[in-house]
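Every protein chain but one is kept in place in this view of the complex.
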């Protein structure tokens, strides 16, 4: 195995986060069994105090999970020199079959974490904790996900040997290669544009509808997920080409490098934020009917929806601008 | 009727060998704008009752209502919110935070509200000058005399403009002169529209003409009920 502080740090963080979640889950089970908001017994008081602990554990756990996602990508980037054939993070992720799953799991945990935190925040606004059972059940479902992420990541790092020859982003994302990445890269630009702006339009529509009419929150959340996936696909399929000004460089990680003015950040940060905030906005909408939560939902749903929509607009604007200002012209090739 | 308590019970260490029922089947009504005194020896449950009324703890069973709002079933977060705006506390040991100045101590209860600093400071200064503490405003509270500390504690209790003031054995650390002075201050507060609840076993308090009603407690129950 490659002994490298960043890897040690990542394994440590995942282990501790899993532990924190298992601890929280243990308390959650206890809570689910004995919770009774109307009782004034000592047990109930203790359980109510426990909720603070669980909230704290989980808020920190998800915050660290996000940072570990970033660290993971950075580490993959910086390790590219140690693998034959790797020139950026993509190559490092390809070293064995656990690399990409780790990345996807980390992203998934981040988004689900956002959803949980949103539900938790809302629940705390209700004087009778109406969502207690739901949120702790949800927590019990999240725990296996986080533990899986730990194991998958561990396997990825443990099975990493430096004498494996891996493929770099050039061959992985080439349109004539095999695999999902290739499929995505070979998505024709016209189709990619259609998918991107189409999903963008749907997101804006459902979001505005939600903002103005207060209906369709879940639809908004779903469409934001679709928009997220569409955006990633578009970045790989054609936006990155314009940033690199190279007709065959599809890699989604190289745009984070300084050589390209850190363009990746301008795209990924608004995208991730917009999607997670939209998820939060949408996930609180079904509880509007609960009397103790009604006021909170009325206040927060529009705010979150508005922020998410603004961030989406920013993302689409930046993505479009990057294509328009690029020196690459694909006239007669694509258009 | 400002405060209504119905069938309140409070037990500690329930189910264990040292189970202790501090309050048993207690029902009570407190009128607005009056000074009520809870009288009783230590262990009678008056401090427990006071902390339940003041939203510092929850009854094991029974109902507490503030006008028409039910307080007893609320979780801590909401209880605290109500407490901030409804109740001001004065403790027997003053309980000021050492190391902070008079001004800071007075502003302390309002920190979690995130008010504009200038507004908060202005309200604090107003209270401080009303109680003749301007001279010592920026002094650390360790330097204050007993009487000054008592007045700072009152300012602190009033910073969030509460409806009800709760004083637990306020004269325990004061001499007779200061005790009488305190009762005078309390009367002033009642005249400005506040409701006051005092616990004491000091005759200076419960024999004072200022007190409107005396409730006597023993073994977690009200005598005569």
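Labels for the chains are A and B, by order of writing; each one numbers its residues from 1.
Here, contacts are C-beta pairs under 8 Å (C-beta built on N, C-alpha and C of every residue); 3 or more make two chains touch, one makes a residue touch a chain.
Here is the rule we use: contacts and distances are computed from a predicted model.
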| item | value |
| --- | --- |
| Candidate names "Carbohydrate ABC transporter membrane protein 1 (CUT1 family)", "Lactate utilization protein", "Spore germination protein KA" or "FtsX-like permease family protein"; UniProt protein name, chain not shown | "FtsX-like permease family protein" |
| Touching the absent chain when the full complex is considered, from A:64, A:151 or A:209 | A:64 |
| Touch criterion as defined above, residue of A:22, A:84 or A:229 at the omitted chain | A:84 |
| Touch residues of subunit B, complete complex, unshown partner | 47-48, 50-51, 56-57, 76-77, 80-81, 83-84, 89, 91, 95-100, 104, 108-117, 156-157, 160, 168 |
| Residues belonging to subunit A that touch the chain removed from view | 2-10, 12-13, 16, 20, 49, 52-53, 56-57, 60, 64, 67-68, 70-71, 74-75, 77-78, 81-84, 162, 170 |
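Keep this in mind: only the chains that are shown with their structure count from here on.
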| item | value |
| --- | --- |
| Length of the line joining the C-alpha centres of subunit A and subunit B, rounded to whole Å | 49 |
| Of all residues in subunit A, those that touch subunit B in their complex | 37-38, 40-42, 45, 48-49, 124, 127-129 |
| Residues on subunit B engaged by subunit A in the complex (per definition of touch) | 11-14, 58-62, 72-78 |
